[in-house]
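Of the protein chains in this complex, one is absent; all others appear in place.
== chain A ==
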Amino acid sequence: MSAAGGLPRTGSALAIWPALRRSGLGPGLLMLAVVTGLNIALQPDFFSGASLSGNIATFAPTILICVAQAVIVLSRELDLSLGAGVSLINCVMASLPQDKVGGPLGVMAIAILVAILLGAVNGLLVAYAGLPSLVATFATGAIWFGLALTIMPQPGGVISDAIGDRYAGTLMGIPVPLLIIAVAMTGWAILARHRSGRRIMAVGSNPQAARDAGIPLRRTKLLAYLVAWILVALGAIAISAQTLSGDPRLGTSYTLASVAAVVIGGISLGGGRGTPWGALVGALVLGLVTNVIYFAGIASSWQEFVKGLVIVAALGFMVLEGQRRA
């Protein structure tokens, strides 16, 4: 044809702006700027080292769990059991005899194994048994919560101080929570360049086309759940490292937060569109909103109410913005 096309432009490193517009991340970043501004206004030492690392330590679990939800949503499914799963993992960790299972490393290894097991159950029910994920994971969430209550009817138990110290410390001069987030996002960046990651996107975008093209649907969806639940395990370990005890209701609020963060991050609930970076942005927005509520001195009894209002407003903003662009 014409010479206008030429050889394909190599790479798209310079195409940040179109990539940003396509990603749907614009409104999320705008919201992030607004809440960051509010944080700075309410908390003048926002950028001090102590404040920043404290914030990152607090946000890390939310970020990890939101990114986990993003991976599942990209495959055109949903997981409403993430929060209860966090609680269950936390209770298992707190009820283990810390010294007899190989110390902190052993406890964390068991936490990851439990998470993989929970992810496998959800993945098998959704991908192989063909249950609708909305209902199936809502139900397994109730099961995880029930199990957590059985293991630990009241908040209690002990998690080794070693885990807490490690989490609060630094490695090679970098705060450990930041490192965990970096590892998780790098993990996704690697997966996104791998055949398996591309297939998760393809299945989410059009399952029928993916199937027609010979992509194994069920295996790909199961993979999405397993990857997500490894991230959930990291999130559960991070939050346990801060509480140092078990609580069967610890993770409850993360389920709603993760879905909200996914939407704020411009990831389509219809699957296939967006990136987990969006969930990272969404999680930061939600975390900073919580900060604002706290520093604005709103009574704790009103915090959930205000948080819900903010999420509804954020979603409304997203929808309006989406319509304007269309």
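Keep this in mind: a residue touches a chain if its C-beta (ideal position, glycine included) is under 8 Å from a C-beta of that chain, and two chains touch if they have at least 3 such contacts; residues count from 1.
By definition in this document, contacts and distances are computed from a predicted model.
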UniProt protein name of the chain not shown, from "Sugar ABC transporter ATP-binding protein", "Formate hydrogenlyase", "STAS domain-containing protein" or "Phosphoribosylformylglycinamidine synthase subunit PurL": "Sugar ABC transporter ATP-binding protein"
Touching the left-out chain: which of A:L113, A:V135, A:L171 or A:A213? A:A213
Residue numbers in chain A that touch the chain omitted from display: 1-2, 4-5, 7-12, 15, 22, 193-196, 198-199, 201-202, 204-206, 208-216, 268, 272-273
